[in-house]
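The complex is shown incomplete by one protein chain, all other protein chains being positioned as in the whole.
Note that the chains take the letters A and B in the order they are written out, and that residue 1 is the start of every chain.
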Amino acid sequence: MSTTKSIAGQRPAPAAESSGENLLEVTGLEKHFPIRQGIVFQRQVGAVRAVDGLDFAVRAGESLGLVGESGCGKSTTGRLVTRLLEPTAGKVVFDGEDITHKPVVKMREARQNLQMIFQDPYSSLNPRHTVGTIVETPMRLNGINPPQGHKRRAQELLEIVGLNPEHYNRYPNEFSGGQRQRIGVARALALKPKLIVADEPVSALDVSIQAQVVNLLQDLQREMGIAFLFIAHDLAVVRHFSERVAVMYLGKIVEVGDRTAIYERPRHPYTHALLSSVPEVVPGSENRERIRLAGDVPSPINPPSGCRFRTRCWKAQDKCATEEPPLVRLEGNGDGHLTACHFPEEPTIASRGEDIVLDPALAALEEARRQSDTGV
Amino acid sequence: MALEISPQSADGSTPSSFLDVRDLRVHFPTEDGLVKSVDGVSFTLEKGKTLGIVGESGSGKSVTSLALLGLHKNSRARVSGEVWLDGQELVNLSEGEMRSLRGSKVSMIFQDPLSALHPFYSVGSQIAEAYLVHHKVSKKEARERSVEMLKRVGIPQPERRYRDYPHQFSGGMRQRAMIAMSLVCDPELLIADEPTTALDVTVQAQILDLIRDLQEEFGSAVIIITHDLGVVAEISDDILVMYGGRRVEYGTVQDVLEHQEHPYTWGLMQSMPHLSGDVTQRLNPIKGSPPSLINLPGGCAFNPRCEFRDRVPGDRCLTERPELLPVLGSDKHIAACHLDADGKAEIRGTADKAVK
């Protein structure tokens, strides 16, 4: 399904923009959710350090992928950037303007250029509004009056996202998950944004449907020059969609770089562990390294000192507990490839002499098997 | 020749495999019509081997697995066909006989370990309960056995964690506890219904390896149900691809993943990005959406979404239901598609291109 025709000519050619300067710049971004106790007089007894000091930038027309395991703060980052949450500290500069503490009422202009797509295509659309109303509302709220009229424009948008314009008067519950996600995309496009924050836009969809939405978003990025902050936990999807990728762990970025740097020459042990955990269909992937971590991610309420990954890291030494590794370009890393690790790994994902199996149960089982193998 | 009394299936042949499922059908009468969730599914599985069942949401994977456990008994479901497990037919077994097999000979791991564990009982007591139903032992022995199992699946401090409730466990630990529960009676057949879908990838890798390593130790047969071809490729020996409650392709992992014979399997492969794929190549989604199980499209159920149906002469895809036919040069591989060998070769040709 090609969407090329209807999109073309809406924006200047993306090529001119894509290598341009930063559209979004985030520095030292933090969000701590207070944990309170007590009924009448609440005291703060701690904080969930959901996002704890992020620096990154998204260039115009580019897609930056944000990956990491559940609870590492991806969605929180997305909400902070779109100002749906108030940051605890740090700075968000969008399109040359500091929007960190901009009051919501004054966000209107920036909001036009900064849209969000949500994970759940079922709960993010109001079931009592028609598709037309859903797509038109942002235009009306922002006082945009397209020359062809709201309805025509909404129908155009529906066509762009691959829906039948005649569906204008239908309700969301008449659509499948993939189609609903398209409606969400059409709504986000209504204001011709420069940046779309897509929070797990395909996670809730069936495999066979995922690709439809990924392709749609990719067309929008390429042909309309829209930049994306693409949040997902599926590493293959992120690789496919994003030129640059940031890997998060417990509220921090541990590694960021372009696609090949992250997927072929990762340095951070966590990136290695993540990549080696992805089950692969493709024959020939057997000679990847095998790393099996132990346990789960620690709680963001009380993150480990120093390097946050050290409690699960096979390379950790004393220094890792005392000193937080800075996110810097290591020796041998390419341009823009930053890693936060004191003892980085070799830049390869090929299998090594021996698997790294930290999980005690797995290690015990495999040790027993090795012994019986050699015993026989 | 001495007469041997051996179990006989309807067509008279003796099941020789450990698990032999023949023409399994599970239909649900509903107000909207008859939902044919599983419609003529057959497969075999040997001990120590793993079968992966893949298909999109609603293709009948879970209903199939529940049928193997006899969990559709006493419901409005209409189950027919045969399920031979170790020479015993299960579909016509009484509820009481089936119950004695459940949890002991056949056991199951479910997708969402939080909702699959009872919130009001401690994790350990739920495992011990599974042991106690099938063994005449004291509570203390059951407890010791459960602690041992918790330890085997890698739960730290198992004596202490025995008393914890499911909500005090993390997602990965809950799934480990589920595995401990399902293995506590040394089952010969283990069915894992999307055991890692709710988990993070690093935890998924731990759990999949754990299932595989434990299987090797226990020597049980495993059925793993998933919509993720990657998971199947990692852990299975055979693959059964389901579409709309029916088999569309079945064979060994190598057969099916390297020589897809059915456009749906090919579509699944093409629609998911791979870690080593070509990023300049667009994904190739399967168009349309999954079919209704009440009114499956006539002919080949996949035809409305199939890119190749026009290559089959005479509209056969729309009118004639394709039979599952053996693939030349392979003893297990079968697929249900009207395409001729050339057409299939073309599917694979494109498939190969995308992968490399």
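Quick note on the criterion: a residue touches a chain if its C-beta (ideal position, glycine included) is under 8 Å from a C-beta of that chain, and two chains touch if they have at least 3 such contacts.
Definition applied: contacts and distances are computed from a predicted model.
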| item | value |
| --- | --- |
| UniProt protein name of the chain not shown, from "Acyl-CoA dehydrogenase", "Nuclear transport factor 2 family protein", "Phosphonate C-P lyase system protein PhnH" or "ABC transporter permease" | "ABC transporter permease" |
| Partners of the unshown chain among those that are drawn | B |
| Sole residue of B:101, B:155 or B:269 that reaches the chain not shown, by the stated touch rule | B:101 |
| Sole residue of B:30, B:115, B:157 or B:295 that reaches the chain not shown, by the stated touch rule | B:115 |
| Residue, one of B:30, B:138 or B:168, that touches the chain absent here | B:168 |
| Touching the absent chain when the full complex is considered, from B:130, B:147, B:205 or B:334 | B:130 |
| Contact set of chain B toward the excluded chain (per top definition) | 66, 69, 71, 99-104, 107-108, 110, 112, 115-120, 122, 129-130, 133-134, 165, 167-168, 178, 181 |
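Following the convention adopted for this analysis, only the chains that are shown with their structure count from here on.
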| item | value |
| --- | --- |
| Centre distance in Å when chain A and chain B are each reduced to the mean of their C-alpha atoms | 31 |
| Residues of chain B that touch chain A when the two form their complex | 56-57, 151-154, 156, 170-173, 176, 200-206, 208-210, 213-214, 216-217, 227-234, 254, 257-258, 267-277, 279, 282-287, 289-290, 355 |
| Chain A residues touching chain B - in the complex, by the definition given at the top | 1, 69-70, 176, 178-179, 206-212, 214-215, 218, 233, 235-237, 239-240, 259, 263, 273-285, 292-297, 359-362, 365-366, 368-369 |
